[in-house]
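Yeah, one chain of the complex is gone here, protein chain that is, but the others are all in their spots.
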């Protein structure tokens, strides 16, 4: 089961990259095929925003192949990063019916909770299936050691629970497709 | 397939009742078992808000039996009616995994679009599956004749499309349950 | 300067009452005239939702007199309590131009952060001026001792900062009114 991880910030020094790497490790442990889709590699220049760009085409291939998506994103001023929104806006019908799980990241105590609320609205109306189970990575700057290992043990369980719900939906929704075919 | 319709306003003179009756008619035409769950009949007194009240018990029975939910609700000041929120807050895990479709109602031109955005957040975190397909009933005061028949023909098609997506999800999600059992 | 505190939950055993009492104490220390407007005393029966009810009339008097509002409210399922929304929906133009500060309450770690996001949308479109400064009361069940005294010292400073911003806006906005008259 291929469920890639969208890393939603392009900022230099982004802590969310550590979270994405942690989630990738957990996804692979969980038996998934996964990879990080880094928003840095899917950015448009200035006015080049057609849905037929090279970036859009490469992103499309991955989304079409995916049985679900994980989004790892920080919260900027209570919303999602602009570069994440620009990337999501490149596609439309490709998302339809795919479950999506969101991991919020912040340097404060809310772990991206408000960003997740806004992102959920976007996802529903892109006809994705956002799961109610989320993981909030709070005080991310203190959460990983110098080797990128997570210091709070409880995140291992949270990640597993999150992946359990997400893959449960992925299976259910693909079972529906099999039944129809 | 039992998919009841929650009528989310208790106000006297509510126009949303006409919309709920229209959707009930369409649901039955579509082959569904349905009924209107009127928030007027599930209201708590003052501080009586336990999850074990008679109202909560009756609502719970219906939700547990349902393979999906339709919510018909007006928008009040960009949000959902308080009485609808009080009713939804009576239950929790009973909603899990059920698809929900929202019909927005307003006297203006937006057909409850902003209420739907807020309600979608509530539904996702109650672990429901809100569908991206919605129906907006705008200028509702002019939309029905004196017999309650809808005057704009296009709503018949919109309702059918909405019910198609909603029942599609209901089937898919129950297929998942069958496959697991 | 009269700035009352709306207590937005009617539930039995509500912890938010302790928060409202704490904020009342701080408001009085701050030199404000204040009181708790308890949603329990402003609730409508069933379909009695006209804007001319006795409850609406009493609430209206207080809002018209107020130079600002504080809302203390828990978060239920990522949204605001229904009874709070029903109360706010009783009035409309009376709110116009008044600053409002929101204190979120929760038993978890987010202190009502997501409820605040939804409530801010309601307040802006009721033409209030919601301030960006908020106070989040997290793990409220552990926050007060048996005498209702707050155990975390930092909340005294947070409340003062919040009241400073709120009264700053109240003064500025009334200065505007004086200038016009």
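Note that the chains take the letters A, B and C in the order they are written out, and that residue 1 is the start of every chain.
FYI, a residue touches a chain if its C-beta (ideal position, glycine included) is under 8 Å from a C-beta of that chain, and two chains touch if they have at least 3 such contacts.
The structure presented is a predicted model; accordingly, all values stated were derived computationally and were not measured.
Contact with the undisplayed chain is limited, among A:21, A:78 or A:158, to A:78. Think of the hidden chain as still there; on subunit C it touches residues 117, 120-121, 124-133, 168, 171-173, 175-177, 179.
Listed here are the subunit A residues that touch the chain not shown: 10-12, 40, 43, 46-50, 76-89, 92, 114, 118, 121-122, 125-126. Along subunit B, the points of touch with the absent chain fall at residues 78, 109-110, 113-114, 117, 138.
Keep in mind that, in the parts below, only the chains that are shown with their structure count from here on.
Two copies of one chain, subunit A and subunit B, touch each other, and the residues they use overlap strongly: the shared fraction of interface numbers exceeds half. Between subunit B and subunit C, the superposing rotation on Cα atoms measures out at 180°, rounded to the nearest 5. With centres taken as mean Cα positions, subunit C sits 35 Å from subunit A. Centre-to-centre separation between subunit A and subunit B, using Cα means, comes to 29 Å. Chain contacts: subunit A has residues 117 touching two or more partner chains.
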